[in-house]
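Let me begin by handing over the structure; questions about it come next.
Note that one protein chain is taken out, while the other chains of the complex remain in position.
Going by the order they are written in, the chains are A, B and C; count residues from 1 in each one.
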Amino acid sequence: MRPVIRECVLGFTRAPLLSTLSVTAIAFSLFTLGLFGLVAVNLQQALAALEDRVEVVAYLLRGTPIEAAMLAAEDARTFPEVAQVTYVSADSALARAQAELAEFREAYRDLRTNPLPASLEVALRPGQRDPETVAAVAERLRGIGVVEDVRFGEEWVAGLARLRRIAGLVGGVIGLAFAGVALVIIATTIRMALLQRSREIAILRLVGATDGFIRAPYLLEGALKGFLGGTLALLLTWAAFALVRGGSDALVAPMFLPPAFVAAGVAGGTLLGLLASLLSVGRHLRPRGVR
Amino acid sequence: MRPVIRECVLGFTRAPLLSTLSVTAIAFSLFTLGLFGLVAVNLQQALAALEDRVEVVAYLLRGTPIEAAMLAAEDARTFPEVAQVTYVSADSALARAQAELAEFREAYRDLRTNPLPASLEVALRPGQRDPETVAAVAERLRGIGVVEDVRFGEEWVAGLARLRRIAGLVGGVIGLAFAGVALVIIATTIRMALLQRSREIAILRLVGATDGFIRAPYLLEGALKGFLGGTLALLLTWAAFALVRGGSDALVAPMFLPPAFVAAGVAGGTLLGLLASLLSVGRHLRPRGVR
Amino acid sequence: MIRFRHVDMAYPRGELALVDVSFEVAKGEFVFLTGHSGAGKSSILRLLWAGERPSRGEVRVAGFAVNDLRNRDVPRLRRRLGIVFQDFRLLEDRTAEENVALALEATGMRPDLIPARVLKVLSQVGLSTKGRSYPRELSGGEQQRVAIARALANDPPLLLADEPTGNLDEKATRAVFQLLRDINAAGTSVVMASHDAALVREANYRTLELKQGRLVADSGRDAVEALA
Partner (left out) sequence: MIRFRHVDMAYPRGELALVDVSFEVAKGEFVFLTGHSGAGKSSILRLLWAGERPSRGEVRVAGFAVNDLRNRDVPRLRRRLGIVFQDFRLLEDRTAEENVALALEATGMRPDLIPARVLKVLSQVGLSTKGRSYPRELSGGEQQRVAIARALANDPPLLLADEPTGNLDEKATRAVFQLLRDINAAGTSVVMASHDAALVREANYRTLELKQGRLVADSGRDAVEALA
């Protein structure tokens, strides 16, 4: 249908200001969502990096022979929650303490006996790092014969879990608010553009145009604006990302949105434009004062 | 001038949908700014809390008499960057280590001599915690006779400074983007509302209305919409804050925006509405096809 | 072609605009609607193009019952009509040519036939040189003639014209009226509201006269009765 495309193009060229503004508004609101997504993705990644450090340490009885320690490690490896078990001998524990705790270095140098015990460092599988699971694993490790004591930084694990909960809640609230903003803006701009043309729609109906004939260019226009807005938002988000990445010295290398998210954003913009048009046109096709 | 207010009220009641949408759009964009402000304020506070911990520790020579240590502390207190100096004796250092480092508790219990030195803990004034200043203070402390070694967690200080820089940069970029969003939306809605009424404006000019007569109700309306939008945004921000505060168990007690920021937000909304009206009306008063 | 039977009509805000109006118009007839300002002429036409529904009575047009016409059938009715509105109702951001062409597209005419047809009707109303002008660039009479051209364009079986010569000088009025006559002669029924007493008198066609919403005279029925 040639006329539909022509009408849609005319819609843009006849009101360049309004069209530009619509696209801009859509773009900026999706940009807002994009920025939020960017923050969310990177926060998520940072938290995951922290969680990698959740570890349970089982201190062994002083003088445990290496064979017994290895058996205990074997045992721990059979736990379904456990990803990896590393044996740390008393000597390497001392070496590590001297390297890490500089102010004690000198003090340790004077010691005649090594005060540190050997230990098993137990890393847990992703998804098995919540306080309950960690505590359960620690309890079972305590049951192993050569294990004297188990430590896993209860506070650290619980704090991390709480941080995650808060981040999820804040993220949910803010994300929802931003999605709301985007929706309101898109609906507003399209509604206004339509109010603008309600006279045109009314006249077309008077000369016998069907609803489909009237609606088609608006729908195409809405979808196109949504698509353009989505693409623009993507570019803006990328630019913001590039700017920040350039400025940071990458403590944790910042990550861009995953491709699926990007595709969903642009497709969502298009769909949103289409839907908003559909809803708005639907109402306007039946104005009170038809005449 | 009675008519101005009546016209302004009419502007609202004649187009309730459009007016509601304008106010909503303004509110949501300012809400976006408010949320961002909230995050910024609390991040700022969290960073400040972390920075409080920046501290320089000067380890004293073994066997330094308490009087010499006190003199050294006096000396350090004269540094302009220094807020406070605390003397930690070798005994209390050991007690603290036993309390804080649980896995070494047993080991220390066996020790016959205290391996830890006495120290001076030097806290710096706010604003004097950047890497350069901290390093300079450390250098000067090294010059004091009884001081054997000075440590200040170079990496921690440098990391914090970097984090602050990144946060500032990200904040600036995102904040600017959001302010831009708000401006575009406000301008768009007011422009569209005006396009809507360009016929009315043209007719008023034809019957001899002055620019002032035409403009006044629009300006009042713009300011009012800005004010309502700003107030609504404030309520929304407060609601979001209350929601998040309720959910968190207050690791760091979340803080609401300072009153000055709130007042500036509402006043800014009003001003923005007024300005946007002024600009938009100004252009519309001189349409191409006056006739 | 048209049948009104005891039709009342009230606007949402307002008293009865039409009271107990009954008349019929046969295929091929040319009928004038006259009456004072506010008598109800435009209201009758509005019922004919299904812009309003009767409050009571029956309205039939071109085979459609307006009383219970479904919304989706409204376009089908309107495609069989040509309508000249009293206030023109031209699309302001389209040229004269585009206004006419869009109406043809809306009624589903083959795109390749449209340009020739547009030129033809515009020159019939004496506007062949003004096709590229926007309504705001046309004089009042020129806008009225664009509205007439649009109504004629799809060769409708029934033409409704509301005061189509209100903004035309004597010569243009005569020319337009002759055009409507020719169209009528070619088989199109015409209902024309007009307050141009001289025109109505001279033309000597059947005339329906309204007064405060009531049909007070029908020269056709008189003629029929006179013949009987």
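FYI, a residue touches a chain if its C-beta (ideal position, glycine included) is under 8 Å from a C-beta of that chain, and two chains touch if they have at least 3 such contacts.
Owing to the predicted nature of the structure, the values given are computational and were not obtained by experimental measurement.
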item	value
Where the missing chain makes contact, among the chains that are shown	B, C
Among C:E29, C:E52 or C:E142, residue touching the chain not depicted	C:E142
Residues in chain C touching the chain absent from view	11, 13-14, 34-39, 41-42, 86-87, 133, 137-142, 145, 162-163, 166-172, 195, 197-198
Positions on chain B where the hidden chain makes contact	2-3, 14, 199-200, 203-211, 213, 286, 290-291
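Keep in mind that, in the parts below, only the chains that are shown with their structure count from here on.
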item	value
For chain A and chain C, chains touching each	none
Chain whose Cα centroid lies nearest the overall Cα centroid	A
Whole-Å gap separating chain A and chain C, where each centre is the average of the chain's CA atoms	63
Whole-Å gap between the CA centroids of chain A and chain B	23
